[in-house]
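A protein chain is absent from this complex, but the other protein chains hold their places.
By letter and in written order, the chains are A, B and C; residue numbering begins at 1 in each of them.
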Amino acid sequence: MLELSVPEGSEGHLLRAVLDLWPSYLAYIVSFATIGATWLGHNSITHYLHGANTTFLRVNLALLLVVSFLPFPTKLVAEYLGSREDEKVAATILGVTLLAVTSLLSVLWGLALRHQLVHPATGDEEITLLSRRLRPSLALYIVLIVVGWFTPLIAVIGYLVIAFFLIFPFKLGRRQKAEPAVS
Amino acid sequence: MLELSVPEGSEGHLLRAVLDLWPSYLAYIVSFATIGATWLGHNSITHYLHGANTTFLRVNLALLLVVSFLPFPTKLVAEYLGSREDEKVAATILGVTLLAVTSLLSVLWGLALRHQLVHPATGDEEITLLSRRLRPSLALYIVLIVVGWFTPLIAVIGYLVIAFFLIFPFKLGRRQKAEPAVS
Amino acid sequence: MLELSVPEGSEGHLLRAVLDLWPSYLAYIVSFATIGATWLGHNSITHYLHGANTTFLRVNLALLLVVSFLPFPTKLVAEYLGSREDEKVAATILGVTLLAVTSLLSVLWGLALRHQLVHPATGDEEITLLSRRLRPSLALYIVLIVVGWFTPLIAVIGYLVIAFFLIFPFKLGRRQKAEPAVS
Partner (left out) sequence: MLELSVPEGSEGHLLRAVLDLWPSYLAYIVSFATIGATWLGHNSITHYLHGANTTFLRVNLALLLVVSFLPFPTKLVAEYLGSREDEKVAATILGVTLLAVTSLLSVLWGLALRHQLVHPATGDEEITLLSRRLRPSLALYIVLIVVGWFTPLIAVIGYLVIAFFLIFPFKLGRRQKAEPAVS
């Protein structure tokens, strides 16, 4: 996803060089969490499918293309976060890429519903739950892209927060059912 | 497939450096689309097989070798598109590699048919459809390789168009059947 | 995991350059063995599960994140083992990462037991065996992290020894049962 590396000439002050890499760690975790959330969402979608059509496969391939592209904006943020002007560009490119990933995942689920690719036995409640989970957070990403033009660091942390919420969406509601005998 | 990277010394003009990478993005998408098309075609072939023989495995391994080689010409096009003389060499090497990939996939299907490796229950219509889909576009690739010697950019865009047609070949005909209740 | 590479300008004395890479080989094997042990342990855990809850998935994702991070401290040890001061930093970062990997794996099994995610048909003996196998060697890792601040090389070799014991824990006891007719 992102090859972490201390710059050459770090001899004698390795600890500081490792600590100075914090934008890399942040960018790494943002990408990791977003890909994790996307993978979980994609798994949920294909779990309910009983078929696919050409349009679905086309959007699926576009999603794969954008996810494969993600390491590049991740590297840009890792390298340029902290350097005036350039960090705005890097954060914006990352934000737009993350927006594209989430939007495509949402479009995929929308296609499945509209084109009746979802297995008929799926309950309405499950469909509603997944729909809410995959709601692309469009508005949030757009807000953060604008924020990122002024304070890129806040935007990148915001992308991390969105990913965490996409990963653990049923936190409160589900616990009671799945853990009947927690000590 | 291709590690995207802005050149060192892009500080202060990152946006321009990112935009200047357009040959990389183009090369990246061409390889992505061709590998996607090959993967779909290969999946279709193995779906119909009920066995394999030594010759089939040999050609299959050769296909895998050429696909593994694809990142190299992709990188050549990404780096040299736009630089006189060199761009012709890069585009030609990419074209020949893509021609080899598609030809080997077609040979694979030909072998399966001729050596009776296809499951007997497979309908003639399905075989004809797949045969047409895998038709190697030999002529088209050869034309583009020649074109690439004069205008490499047009050739590379042409390789992208071929890949898209290989990915979505049944576009018009199939939609009516697979989407019976599109709103 | 770790891209091995002789430094540029090794022409004329390649053998010595290859031998000089011994810290890389050592770091490579430590990471390889630890990831192998983690993978085996993780397989054992999921083998006994009949379900998962949100907390389990969260810890699982954290484990994956830390394992994905392992190549970085591996590279630090490979590059800085042997250079005074820096090697202590590198060995400590590796030790802390390995401690995190093993702890998270142990937490995962603890969660499965406490939240009753383990299949009810699993025998108590099997649970005890796996618990002992996954015991995180916390104390050992902490001792080695301290040792590493004085003699990093010993610590790194110690990490290798721990990994081997995590991979082959039932060595003596199990052999008699699994190999009833060894000639």
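In this section, a residue touches a chain if its C-beta (ideal position, glycine included) is under 8 Å from a C-beta of that chain, and two chains touch if they have at least 3 such contacts.
Predicted, not measured: the structure shown is a model, and the values here were computed from it.
In the full complex, the chain left out of view touches B, C.
Check B:14, B:27, B:45 or B:90 against the missing chain and you find that the one touching it is B:90. The chain not shown here is touched by just one of B:19, B:61, B:138 or B:154, and that residue is B:61. Across the interface with the omitted chain, chain C contributes residues 1, 3-6, 10-12, 14-15, 18, 28-29, 32, 36, 167-168, 170-171, 174-175, 178-183. Within chain B, the residues in touch with the undisplayed chain are 51, 53-55, 57-58, 61, 64-65, 68-69, 71-72, 75-76, 80, 83, 85-86, 89-90, 93, 114-116.
Rule of thumb we're sticking to: only the chains that are shown with their structure count from here on.
Chain contacts here run in a simple line, from one end chain through to the other with no loop closing.
Nearest to the overall CA centre, using the mean of each chain's CA atoms, is chain A.
If you average the Cα atoms of chain A and of chain B, the two centres end up 28 Å apart.
Put simply, the C-alpha centre of chain B and that of chain C have 40 angstrom between them.
Shared contact sites, meaning residues of chain C that touch two or more other chains, are absent.
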